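A protein chain is absent from this complex, but the other protein chains hold their places.
Letters are used for the chains, namely A, B and C, taken in the order the chains are written, and counting of residues starts over at 1 for each.
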Amino acid sequence: MRLLSLQYAFYAFLATLAILSAAYVAFSRKTVYAVLALVVAMLSLAGIFLLIQSPFAALIQVFVYAGAILVLFLYVIMLLNPRQADVTIRSVFENRGPFLAAAGVFVAGFFFLTAKWLLTVYTVERFQFEEFSLIEVASRLLTDYLLPFELTSILLLMAIIGAVLIAKRN
Amino acid sequence: MDPVFFPANLLLSLVIFSLGVMGVLWQRNALSVFMSIELMLNAGNLALISFAQRFGDSAGAGLVLFIMTVAAAEAGVGLAIFIRLYRQRNTIELDKAHELQG
Amino acid sequence: MTVSWPTIEWTWAPLVLLSLAAGVIIAGDLFVRATRPALWMQLGLLGLLAAGAAVVLQIPPNASAFNQAVQYDGFGRSGVLVLLAGGCLIALISQRPVGREELPAAEYFALLLLAVLGLVVLSISFELMAIFLSVEMVSVGVYVLAGVRRGDTRGSEAAMKYFVLAAFSAGFLVLGLAFLYGGAEGSTLLGRIALAAHRPATPFSLGCILAGYALTLAGFAFKLTLVPFHLYAADVFDGAPTPVAAFLAVLSKAAGVIALIHILSPLRVVDNDALQSALMQDFTGLLWIFAALGIVVGNAAALVQRRIKRMLAYSTIAHSGYLLIGVLVFLEGSVRGAEVETAILVYLTAYVLMNAGAFGVAAALGPAGEGEIEDYAGLARRSPALALAMTIALLSLTGIPATAGFVGKLTLFARAVEADHIALVVLAVLGSAVSAYYYLRVVVYMYMRDSAPETSGAEADPVPLEFGHKIGLIFSTAATVFFGIFPQTLLFLLKIL
Partner (left out) sequence: MNEFLLDTLIIVIKIGVVFGLVIGSVPVLVLAERKVLGWMQVRPGPNRVGPWGLLQTLVDGAKVFFKENIIPDGVEPLTYRLAPLLVILPVLIAASVIPFGPPVKIAGREIPLAIADFDLSLLFFFAVATLSVYGIVLAGWSSNNKWSLMGGLRSSAQMFSYEITLSLSIVGILLTSGTFRLTAIVGQQSGGFWHWNVFLQPLGFVLFLLAAIAEVNRTPFDLPEAESELTGGFHTEYSGMRFVMFYMSEYSSVFVMSSLIATLFFGGYNPPFPYTFGTSWFDGAIGLFWLLAKIGALVFFFIWLRGTLPRLRYDELMMLGWKILFPLAFLNLIFTAILVALNWPGWLLGLVGAGALVLTDLVVSQILWRRRRAAG
């Protein structure tokens, strides 16, 4: 029981951390600190994955997201000389007004409906979180999910070709 | 282990998702917008893992891997596009580079 | 551990052939010194045709694999053939821009093939993860192809806009599929989701499914340029190289409609559970609004465009409105599903052919063809063949009788009338009438106006065309007319292939 209340405390801490850092990412103008906040958010989500007995997801979250993708973000920000200029999309989206209004209305609608549907019908019930071994995960991945698994390789190939093609100087 | 984490996770995922959406709409800097999109993807990951653990599906962690692959591919290509655009704006059209500030 | 050699899984064949062709092109580019756009285009065509042959010859209708994760149902299988044919046409009409504008030929065709591979997977997979990944494959291909033109800021801007919005919509898709996965109690198979939708284990799982569908629909709305999510379309089309715009307008939209039908099929009303059908009415209502908005906004905005590609962009928004009527009729389930699917296929075929013609002419004309509509003035004198092809494509897009576009609209609207969607059909017909104005304006410019005096000297020569480009234009134009005059042949082909 003590262990459980400790877990609650951890969960509350991690969830608060995740929300605060996510809010920082969403509303801050300082890109470098936003990347760091995003790292914190990812790490706290990884902690939550650990709490619900999914260590593999937690570790690849750290390895792939925090260790690779966000480093790439940081790297690009450094490359673009963050102290003065950033790529601003204001000039790309000249008329943001209607876009913002339309998208905002729809997003709010979807979010409202989703939350309404979910929260009105959820009933609390007891169940057991169970931890799966890596072997189980891997064998599902290579049998039932073989097609998406192969597609990821093609997707990554496309991304590599594309990134090189776009970023290289003529 | 207990029934509380699951709904809390769903709620947390919705909160992070909507923070991400707000970030996309609020931010003007393309990199910040993209980071907010990453928040949205992460909210999806959280929901996916919570459901997988809730219903005892062993493939859940693998599905998260797919989404991370997509995020990685998008990050690679997207950041390359930003670099290219920045380079062109900065070198080709100086007036626009000036108006980019802010 | 023992190794058992796998037997040949023919359901994979089109995918393997396409990726093999792309791999050969990429690897070949390393070893061939000179740039050989024609060679890479031929290899790409070979891959597409081989994939099509594999589907026709080796994959029977309703073949499936992976526990129903991949299914070649009649609709998806014919859809694959339409998409592959469209891929061939786009490869053909890219020959000229690739050769002239110094798009990197090998990478261009390889990425095009891989993006087509994504489209094929999109229309045969009944599993959410594969659908999501293939959507992303198409998106990544388009970002790169749109932004790759050398020294071109507009292309980069188009890529940037498409990228930001597509990634944004991918966020919705991810959360949507997570909720669908939760609603099906831990499965991503559409079959399981259908089971869960019709016999939900708990009210909670039904709630998850509906929330998931709402989010997924939002994600798909970006890909299909449904109206509140359409704002990127005109800018992207305008900035991207013409064949890429054609790919985005035609193929990705066609595959999106096919996938949307597959994804929404669990929601199709088959039995009358009160709660369920009440909730599903939200979706049909939503689709109704999307369709109506698409028709109205697309046509109205196309009226005022001065640049040809922006005009075509808004017209495709209107066309996705028409297509959405089909999806709506399918979802309501009052008309037999197979008939609606056939109607949508006929429309898609016509749509692919006529747009390939229109974009093909624009690509053939080069920078002038991508600019203002006024630049088309006097084209009939300079290059009568191109003007004729453009005219036929535009007439077909309008829906004038004796063209494929007319047949497509007729069959689709007939199904909608059967399903009592009179209001939508009236709206669509009115929209088509309005569209006649902006389509035919181009024809008027081509035939009845002289080209502006300052450009007439430079462009007085007939436009020279590569062989492949010519073939593509001739094929699409001829097929548009042929299927318009003999619509039965199209139905027959869809049935026997």
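Going forward, a residue touches a chain if its C-beta (ideal position, glycine included) is under 8 Å from a C-beta of that chain, and two chains touch if they have at least 3 such contacts.
Remember, predicted model here, so these are calculated numbers, not experimental data.
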item	value
Residue of A:L20, A:L79 or A:L146 touching the missing chain in the full complex	A:L79
Contact residue for the chain not shown (choose from A:L14, A:V39 or A:L141)	A:V39
From A:I19, A:L59 or A:L156, residue that would touch the chain that is not displayed	A:L59
Residues of chain A (touch criterion as defined above) contacting the omitted chain	2-3, 32-33, 36, 39, 55-56, 59-60, 62-63, 66-68, 71, 74-75, 78-79, 82, 133-134
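Operating definition for what follows: only the chains that are shown with their structure count from here on.
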item	value
Contact-richer chain pair [B-C vs A-B]	A-B
Chain B-chain C separation of Cα centroids, rounded to whole Å	26
Whole-Å gap between the CA centroids of chain A and chain B	5
Residues within chain C bordering two or more other chains	129, 133, 136, 140, 143-144, 147, 157, 159-160, 164, 172, 179, 208
Touching two or more other chains - residue numbers and ranges from chain B	17, 20-21, 30, 33-34, 45, 50, 52, 54, 56, 60, 63, 66, 69-70, 73-74, 77, 81-82, 84-85, 89
Contact footprint of chain A on chain B as seen in their complex	1-10, 12, 14-23, 25-36, 38-39, 42, 45-46, 49-50, 52-54, 56, 58-66, 68-77, 79-87, 89-90, 96-97, 99-102
Chain B residues touching chain C - in the complex, by the definition given at the top	13, 17, 20-21, 24, 30, 33-34, 37, 40-41, 43-45, 47-48, 50-52, 54-57, 60, 63, 66-67, 69-70, 73-74, 77-78, 81-82, 84-85, 88-89, 92-93
Contact footprint of chain C on chain A as seen in their complex	89, 92-93, 98-99, 102-103, 105-107, 110, 113-114, 117-118, 120-123, 144-148, 150-152, 154-155, 157-159, 161-162, 165-166, 170
